[in-house]
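This report concerns only the one structure given below.
Complex shown without one protein chain; remaining protein chains in place.
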Amino acid sequence: MSTFDFLLQGLAVASDPMILLYALIGVTLGTAVGVLPGIGPALTVALLLPVTYGLDPAGSLIMFAGIYYGGMYGGSTTSILLNTPGESASIVTALEGNKMARAGRGGPALATAAIGSFVAGLIATLALAFLAPYVVKLALVFGPREYFALMMLAFVTVSAAFGDSAMKGLTSLFIGLALALVGIDQLTGQARLSFGVPELLDGVEVTTLAVALFAIGEALFVASQGQRAEDGIIAIKGSVWMTRADWARSWKPWLRGTVIGFPIGAMPAGGAEIGTLLSYAAEKRLTKHPEEFGHGAIEGVAGPEAANNASAAGTLVPLLTLGLPTSATAAILLAGFQQFGLQPGPLLFATSPQLVWGLIASLLIANVMLLVLNLPLIRLWVSLLMIPRPWLYAGILLFATLGTIGMNPSPVELSMLLVFGILGFLMRLYGYPIAPAVVGLILGPMAEQQLRRALAISQGDWSTLVSTPVAAGILLAATLALVVPWIMRLRGKGAVLAQLAADED
Amino acid sequence: MIRVLTATKRRPDGAALTIAVALALLGGLLVWQAAVIPDKGGYAGIGSGALPRFIGIGLFALSAAHLWTAVKTGADPIARPHMGPVVWIVGGLLLQILLLRSAGFSIASGLLFALTAAGFGRRRLLVTVPVGVGLALAIYGVFDQLLKLKLPAGLLETLIFGG
């Protein structure tokens, strides 16, 4: 049978009404648990996996796929509405999404996230079905030096996308980089900046920093501004649904996000965060409404959300073709496969095509089901923001701490939440952008480790960093991204750029 | 930086000076840390001390930049904060940390809820504390009973959910 026949057969099995019901239950459960702050998709799947035991393989598989997609979408819902990202991949969504929600555009933000996830999920799942063997060859070309080059590209493009003052943006970035040093250096086992406190040995959790800076820092800031009108949250302004203009501004970011997210997700050390960050940077550079970035630009939600979902499908490429679990979620999926008697590995496509194609068909169905379930719910979600401010913020703080308590109820972890919350408050008060600090914490360790791995393998020879065409090409692109704006400024276009930048928050 | 250039010369910016000192201290901490840990580079040539040193030096440079702008351009006007509400909320977070182990999740988080609401102007603790504790109890129930994730339990949780 050809690829296409297997897929059709899978879809036929999945269109049974009972199966569709399982998909609906899975998506509902996944969304319900995924919206709890601090619980990302990996943990959602891990917690709900037992629910799928005892069903027949087809039903179990589809419920599993539904939980997976539901968990991912649930995470973006809380990021957008409450500014409490539950996993590092939805941090970027919170940047613009929460600004939109506060300006009464939560409906369109949730809609573009849902539809963007759907579009990206659809395209990426099809790409998984048809391109996996080729994509995986590309992914294996990436070793430490190529990843290092990719991190440099991410640093350059992303830091250019934040803030108006280079000094303030860099300060924020370096604070993030400094925090990234806390804990055990993974390559040597050496403890750094942990001062004998065992809880610090594992370093600063990205979601802890993000939730503290975003949710707690912001709550403190808003409270400190008293009753000033401009800080108020408007639950709904205009249509809850996406307008024609929203559609026009969303579809390209969806596609671009998919194209960026899928291959990066397929790389064993790529990670969904990098894809979302690069997508955000790309959208900010390409948008016709740069003045809206930082105040709730719909492109800034559409692109990264699509990238996030596409990279989630991307992680399935090495998982299904090589049997490599390259992310926490993929590792949990692997555990899920084992209950179907499936041994993921390079032979999976050859030995159990029915199950693999069944899974891919299930992912497609679950993706549709997610849209069916969530679009009507958007109005309900958005009405959460109509709760009066004292209750709303009290709830946000309760949920923000819940994420940390659920994962690790240690006083040290909670104290970090408090200290970083105050840091976020001060940064906001003095006009320092928040996002670069989180970016520094995410990218810093990745860049450091890849650099040192590359150098260890080459036994200290720095020329290894440009010794392959891929690594050299990416580093060249990063250099250009750094230098070209400078040249443009020197050639007199600087006034325009500075004007744009000065308008930003 | 456009705004800054047009600003008239004022007294040095106290906040920027403070930030400059803080950044220098942080930079110093990193450079010190890089110096005291065994810098086992192995075959890579650069070890665990390289990045702290690099970032520490970067922080010194940023500190100098802050110093420069503080003296050169003076303070940017900032929105004067009301510290009262901030104290309420920080107090709520502190209380939660202190009480979480002893009083359990629901009471500690319920108090955080009430104090945050107070920070936003709703000061009737007789109403907000029970609401907060009730909400937290419901969350505890979902985590404990459905998700099998154990949140810190106190008297209240043991009484209702049997520990």
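Which chain is which? They are A and B, in the order written, and residues in each are numbered from 1.
Here is the rule we use: a residue touches a chain if its C-beta (ideal position, glycine included) is under 8 Å from a C-beta of that chain, and two chains touch if they have at least 3 such contacts.
Criterion: contacts and distances are computed from a predicted model.
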Absent chain [UniProt protein name; select from "HTH_3 family transcriptional regulator", "Glutamine amidotransferase", "Sulfur dehydrogenase subunit SoxD" or "Tripartite tricarboxylate transporter substrate binding protein"]: "Tripartite tricarboxylate transporter substrate binding protein"
Displayed chains contacted by the hidden chain, counting the whole assembly: A, B
From A:268, A:395 or A:421, residue that would touch the chain that is not displayed: A:268
Contact partner of the left-out chain, one of A:12, A:166 or A:201: A:201
Residue among A:20, A:187 or A:384 that touches the chain left out of view: A:187
Contact footprint on chain B, counting only the chain that is left out: 40, 42-43, 141-142, 145-146, 148-150, 159-163
Residue ranges of chain A at the interface with the undisplayed chain: 42-43, 46-47, 139-144, 184-189, 191, 198-199, 201-202, 268-269, 318, 322-328, 330-332, 335, 338-339, 343-347, 407-408, 410, 449, 453, 456-457, 459
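Just so we're on the same page, only the chains that are shown with their structure count from here on.
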Between chain A and chain B, centroid-to-centroid distance (C-alpha), Å: 23
Parts of chain B lying in touch with chain A, wherever the complex brings them together: 1-3, 15, 19, 23, 26, 29-30, 33, 37-38, 40-48, 51-52, 55, 58-59, 62, 65-66, 69, 76, 78-79, 81-83, 85-86, 88-90, 92-94, 96-97, 100-101, 105, 109, 112-114, 116-122, 128, 131-132, 135-136, 139, 142-143, 147-149, 151-152
Footprint of chain B on chain A - complex, ascending: 33, 36, 47, 164-167, 170-171, 174-175, 177-178, 181, 185, 187-188, 190-193, 216, 219-221, 223-227, 388-391, 393-395, 397-398, 401-402, 405-406, 409, 411, 414-415, 417-418, 421-422, 425, 429-431, 444, 448, 451-453, 455-456, 459-460, 498-499, 502
